[in-house]
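Please read through the structure below; I'll follow up with questions.
With one protein chain withheld, the remaining protein chains of the complex are depicted in position.
Here is subunit A:
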Amino acid sequence: MKKSKVFWMYFVAAIIVYAVIQGMITGGQLDQYYSNLLILMSINVILAVSLHLVIGITGQFSIGHAGFLAVGAYISAICTMKFDLPFFAALLVGAIVASVAGLIVGIPSLRLKGDYLAIATLGFAEIIRIIFLNTDYVGGAAGMPINQLTTWTYAFFSLLLTVVVIANFTKSRHGRACVAVREDEIAADAMGINTTYYKVVAFALGSFFAGLAGGLFSHQFFLIQPTQFGFLKSFDILIYVVLGGLGSLSGAIIAAVLLTMVSMYLTDFPETRMIIYSLVLIIVMLYRPSGLMGTKEITDYFKFGKRSKGGNLDDK
């Protein structure tokens, strides 16, 4: 029961972080600019963590994540704007429809491997975008105006849910099966793991949270347009995961937070923004070729003593 104690410790810490920031927002110490930054950060972290499950844990190289973001964004926007559903329900519907889209895309394309899977997912994401572009019901290319409903509270608890679900999934027999698929698909199959099932599950779960992020995203920016969900957006998310270190949850979170800050501050220098952003990426990859965290988690750094007890190969 020691493990559940640690869990509650994290939980309490998270609530404190939430309460402090919420207090500062209502008290006026954090202005609109910073609260928007925090919300955007949460959205990007949700996206990074959801793609981490697909690429980092299950090893399926998908670069169409923006497609599921778009599904979540549009569906939840339709729910609130056209059907007057409460925001909470809209977020949930958006996420569920996105995960169904993930199933529909995943079942045929996850038979492919590596580069071919990447191209297929990219293609599917473009199809999703083009469908929204040509649907007048959601405003077509002109976009769809949306009320701003996303608050720090929604963003934070969505983020918390995402991280808890994906971290717990990873540390269970299901997560281990996914890692085994990443490490060696043939061996995983030979050990009795239904590899197709786990690839599809990871993909659908990842899409679910991408859809959740989509709902928060669309209700943050007043207007959504299909151009916001192009393949460049997919690459942005991919960069968080790769830069953080493939297979590291905390790496994906750290990378998403850092890069959101970098790109937010760089909006003051529009001419050089993309150059500096690219330079940051190149420098990180030169000095940390396997990402900021490699495959380690931030918690690994706190248990050195415990690890050496497990027995070092050199002592024998």
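Following the convention adopted for this analysis, a residue touches a chain if its C-beta (ideal position, glycine included) is under 8 Å from a C-beta of that chain, and two chains touch if they have at least 3 such contacts; residues count from 1.
Methods note: contacts and distances are computed from a predicted model.
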Which of "ABC transporter ATP-binding protein", "Response regulator", "STAS domain-containing protein" or "NADH-quinone oxidoreductase subunit H" matches, in UniProt, the chain that is not displayed: "ABC transporter ATP-binding protein"
Contact residue for the chain not shown (choose from A:Tyr34, A:Phe169, A:Phe221 or A:Phe235): A:Phe169
Option touching the unshown chain, where A:Ile193, A:Ala256 or A:Met293 are the choices: A:Ile193
Positions on subunit A where the hidden chain makes contact: 4, 7, 164-165, 168-169, 172-177, 179-180, 183-184, 186-195, 201, 247, 295, 307, 310-311, 313
